[in-house]
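Quick one: the structure is below, and I'll ask about it shortly.
Removed: one protein chain of the complex. Kept in place: all other protein chains.
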Amino acid sequence: MSEPLPKPNRWFNYPIRVQPHHTDYGGVVWHGSYITWMESARVECLRAAGLSFEQFVQLGYDLPVVALDIRYRQPLRLGVEAMVKTQLEPVKGVRLNWHYKIESIEPVPQLCVSGQVSLVTVNVRDRKIVRRLPAEIKTVIAQIEGYFQQLEA
Amino acid sequence: MSEPLPKPNRWFNYPIRVQPHHTDYGGVVWHGSYITWMESARVECLRAAGLSFEQFVQLGYDLPVVALDIRYRQPLRLGVEAMVKTQLEPVKGVRLNWHYKIESIEPVPQLCVSGQVSLVTVNVRDRKIVRRLPAEIKTVIAQIEGYFQQLEA
Amino acid sequence: MSEPLPKPNRWFNYPIRVQPHHTDYGGVVWHGSYITWMESARVECLRAAGLSFEQFVQLGYDLPVVALDIRYRQPLRLGVEAMVKTQLEPVKGVRLNWHYKIESIEPVPQLCVSGQVSLVTVNVRDRKIVRRLPAEIKTVIAQIEGYFQQLEA
Partner (left out) sequence: MSEPLPKPNRWFNYPIRVQPHHTDYGGVVWHGSYITWMESARVECLRAAGLSFEQFVQLGYDLPVVALDIRYRQPLRLGVEAMVKTQLEPVKGVRLNWHYKIESIEPVPQLCVSGQVSLVTVNVRDRKIVRRLPAEIKTVIAQIEGYFQQLEA
């Protein structure tokens, strides 16, 4: 995945707290638990930008993940609060590329995890990629891009 | 849920191993992880008895859990092997009642978890309970009961 | 588990939203996903009452679940918001008994799941039950009970 320089103030923020079920025997967050937070942040960012994901699914579409890249820098421990920050790259083709940073909050913000996730639109029925985006999806993407530009302003 | 005395040799056996993602900060299995094993054991027992659960779903039915009772007696630790034992109570109404024992294997078998899970048949479309079981499901239940009687013989 | 009548205004409220990772092939919440919400609600209720669970663990204690009873009444669907309501039964022995109700919010509140979870205090080292509660834990339980009485007032 290409990695354009993210603009610092375009991040959507999704706060989380590490609960027992997120940890493993080491007392830190199990590496797969981050995926649930990254998904929640993405879905809530879409919602903030005007797209209800469940309505999108009811329309007969899905947005499966086609690529996932994560770098784990610092572990998060039981009970700590962190911020999942996400950002949508300007959309050029069929892929939606989301960038991520997960930062612990106290005592000072520290980058713990960074990553990228790519999604494509498919038909639920045959799970084939939707290459010519339907008008309703284009509208939504325009809304999301507008949303991020507004964050930036 | 009623608790008829389970006959000792009617258990379907499903072996598992505790992996890192099953554990929590305490180094033992997180209490919710057992639910995944109980489900896998149940689905594989149905398969052994002749019911492919995915075909059942394709026919437009589902088997949601309506009740779950678990007693945790001894923790299972990272890396140990255990046996999930399950048994279907003779079916009288719309509920399928499954009994469970989860036993560690070494150094000697030890009862770690016991439980019961009740399921009902619903239509996928409206998720309403199917009270008059379709012929195809009755056949399957008869097969399952025959399967358990065969285990017993 | 005993089931004393819960007083209606003693509930601690923990809001959740159904995300894709909570669902299964049926488009509704997978029955094990509720366990994560019930745990988060309990930990955050303890925190609101003055107990940081992670400090409790650092002191060398743990609070494993010894019993879990759940009744599933109505499924929760992708995208809906719900309220996890929990309540601690007055503590008499070594068990902490928590009652639960999970209610959907829109269009009108509807009871979807009810349940009980029992915990005991153990030493992390040998995982033996702590029968004579240390002063620091007694203080915390008193705080929690005070917290619930305050909710009730």
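When the chains are written out, they are named A, B and C in that same order, and each has its own residue count from 1.
By definition in this document, a contact is a pair of C-beta atoms (placed from the backbone, for glycine too) under 8 Å apart; a residue touches a chain by one contact, two chains touch by 3 or more.
This is a predicted model, so every value here is computed, not measured.
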item	value
Partners of the unshown chain among those that are drawn	A, B, C
In subunit B, positions touching the absent partner	17, 19-21, 35-36, 39-40, 43-44, 52-55, 57, 77-80
Positions on subunit C contacted by the hidden chain, ascending	20-21, 23-27, 30, 32, 78
Touching residues on subunit A - with respect to the absent chain	25-26, 28, 31-32, 35-36, 39, 57, 62, 64-73, 75, 124, 127
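Simple rule for what comes next: only the chains that are shown with their structure count from here on.
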item	value
For subunit A paired with subunit B, centre-to-centre distance based on mean C-alpha positions, whole Å	35
Intercentroid distance (Cα basis), subunit C paired with subunit A, Å	29
Per-residue multi-chain contacts in subunit A, two or more chains	20-21, 78
